[in-house]
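First comes the structure, then the notes that go with it.
All protein chains but one are shown in place.
Chain IDs A, B and C follow the sequence of writing; residue 1 opens each chain.
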Amino acid sequence: MIAIQSLSKLYDNDCYGLNDVSLAIDQGEFVFLVGPSGSGKTTLFNVLHGRERPSSGRAQVLAYELTRLLADQLPVLRRDVGMIFQDYKLLPKRTVYENIAFVLQVLHYKRRRIHQLVHQVLDLVGLTNKAHDYPRALSGGEQQRICIARAIVHQPRILLADEPTGNLDPDTAWDIMQLLGKINQRKTTIIVATHDWRIVNKMRRRVVRLMNGSVVSDTIMGHYA
Amino acid sequence: MIAIQSLSKLYDNDCYGLNDVSLAIDQGEFVFLVGPSGSGKTTLFNVLHGRERPSSGRAQVLAYELTRLLADQLPVLRRDVGMIFQDYKLLPKRTVYENIAFVLQVLHYKRRRIHQLVHQVLDLVGLTNKAHDYPRALSGGEQQRICIARAIVHQPRILLADEPTGNLDPDTAWDIMQLLGKINQRKTTIIVATHDWRIVNKMRRRVVRLMNGSVVSDTIMGHYA
Amino acid sequence: MPSLFFFIREAAIGLRRSGLMTVLSLCTLAVSMLVLGFFLLFTVNVNNLADFFVSRLEIRVFFRDDITRRDKRDFHTVVQGFDTVREVEFVDKAVAWETLKQQYSGTQLTRYIDKNPLPDTMIIRVTDQTKIQAMVSKLETYTTVVDDIVYGGYITERIQLLSKWLRISGWGFNALLLLATLMIIVNTIRLTIMARHNEVEIMQLVGATRWFIRWPFVIEGFVLGVVGSTVSVVMLKFSYDAVAKYIQQQFPFMPLIFNSPILWWIYAGLFIIGTVLGVMGAYISISRTLE
Partner (left out) sequence: MPSLFFFIREAAIGLRRSGLMTVLSLCTLAVSMLVLGFFLLFTVNVNNLADFFVSRLEIRVFFRDDITRRDKRDFHTVVQGFDTVREVEFVDKAVAWETLKQQYSGTQLTRYIDKNPLPDTMIIRVTDQTKIQAMVSKLETYTTVVDDIVYGGYITERIQLLSKWLRISGWGFNALLLLATLMIIVNTIRLTIMARHNEVEIMQLVGATRWFIRWPFVIEGFVLGVVGSTVSVVMLKFSYDAVAKYIQQQFPFMPLIFNSPILWWIYAGLFIIGTVLGVMGAYISISRTLE
């Protein structure tokens, strides 16, 4: 599913975002990615999502070898790999509904089906009443939930969640985690980067810990000290 | 210091951001503002920072009556009221150093003094080595710390911190809170909006809880259930 | 495959929600097209005027009113006898009057004159402009037939030069203007799209293909082009008609271009240029942004 071999990412400013990372994740796994600020979690996601080219090493996601991905393949990859961005990245000139619908339009869904799916997912994240607001009229946590809704609406095979509960209160955060767990049961592979040790400890899943761009521990049913 | 009387904020889309809030905060207090996503924490900060006009009620901050603030007074108010924004709001075309220095330039500090103060504050948040990077080259947590550094560099009399540790790992988050505590000891009034119940419970300060735009509890030495 | 209608709706949303930006680019586009259009009209009119002058470099013999057909025929034979004559044309006064009335139908001309004031005329074009004077001197001796003779004289070559110069510099300037319009429009659309590069980036991040992103922008460019050039063409037509009519009334004998197919060619050309530039500008800009 995801196979990474001695992957490194050296940024232009001579800063290692990732340093010799090797990691294998099977289909249907649920993995927490933890580590201090600046340890490379987002960088790893960006590589898996085709936003950053690795400097060396290999990374395979589904059928795609990321080190030699063609420009045409990128959109196709991204339909299979949903991502919840740490900084949301919502389209500012589209309503909440349109932001989520866009992903389905890209996939050529029928209009009626789009309507149905978007309302379903808005209901899941509890924001049906905000459907026709613009992102700037939403609170931080609401934007975060919209971003989650957008990432899961088309049921991608892999879901990368970068700090999906950073701006949520504990109750909502736990609800969202439960939701991700439910999605995971449908064989969707999920990787969650988080600092929320309470959730990590409660969920008892595989935990990969990064530090300065390298994997320092990888434990099944791990916890966050 | 801060005196709010039956303050309401009704947004254009008929959504109450704040609903009849009354609150008094003395100089030198340290207050946690808690509540679920969308409860009005950011809205309250925006009103206190002069970004949003209240729809009704009164709000006094320092010597300024916010309901009839003149356009000229706004910049002056904002120099006394530092804010850490939930969505960072860093200038994208300026380096980390320039972003922080800008606040001091606005206050007409001398160049040498600016240099000294910026490096001091970068040291405090542990990002001296990122001084000459642009915000887009920083991780989420690093951007958050820069935003904190910018808000405290000129030692404002009031500091509004909106979710200042949402993207930080527990250790860094705790360090930042300690730092805010230290700043508070110098008589700076500090209000922190947060979802991090561990920190709230550990700090044992005044806790104001919002729900649907209204204050539902206000406890000294409170904790987050 | 999403329908064209879908992309059109997307384009409409983009244009509407970028509000002021759309208005600014539209204005810029219309203004530069308008300038180009005005100058094109100016050029064709100046060229027409110059042609008018050059073509008038001929000898016009006005016949006396009291002569017979026979006299005219005899005189014709005399003129044909000169070896420098290239062409002789006989204009009946009735025909001349009709032509004149038609040419200046927009003016007050015919309102005040109801009797034909024109004499029968013979127009002589020569093979060598330098021989005109000699010929005029000879023709002037036929006082029984000839009432008056007018001709160009030494100014001939100067006028031809002027005409040539105006033509060359006018079209040169038009080419420059076209280039400038092209640059301004493409730059403007580029700036408009660049301001939205974050939007484009986000679309790419959620898996949209290049063409999926490109289509609405290209359609936006098309709409900007069509609306901008329509506005400029309409403004151009009405203001040209007004100005030309005014000038015609002030100087009734000024040969301005009215109702000529060339005007329609210009209007159509402008419309096409605006549209093509809008589409091209959008296509180039969005492609650069997508890279």
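Brief remarks follow.
Going forward, a residue touches a chain if its C-beta (ideal position, glycine included) is under 8 Å from a C-beta of that chain, and two chains touch if they have at least 3 such contacts.
In this text, all values refer to a predicted model and were calculated from it rather than measured experimentally.
Under the touch definition stated at the start, the shown chains contacted by the missing one in the entire complex are B, C.
Among B:Ile4, B:Ala59, B:Leu90 or B:Val215, only B:Leu90 touches the chain that is left out of the view.
Residue C:Leu49 is the one among C:Ile8, C:Leu49, C:Ile67 or C:Val146 that touches the chain missing from this view. Remark: the omitted chain is touched by one listed residue; of C:Val146, C:Leu191 or C:Ile257 this is C:Leu191.
Within chain B, the residues in touch with the undisplayed chain are 49, 51, 71-72, 74-79, 83, 85, 89-94, 98, 102-103, 105-108, 150. Mapped onto chain C, contacts with the missing chain fall at residues 20-21, 24-25, 27-28, 31-32, 34-35, 38-39, 42, 46, 49, 53, 56, 150-155, 158-159, 161-162, 164-166, 169, 172-173, 176-177, 180, 183-184, 187-188, 190-192, 194-195, 243, 247, 251, 253-254.
The rule we apply is simple: only the chains that are shown with their structure count from here on.
Centroids built from CA atoms put chain C at 61 Å from chain A. Taking the mean of the C-alpha atoms as each chain's centre, chain B and chain C sit 65 Å apart.
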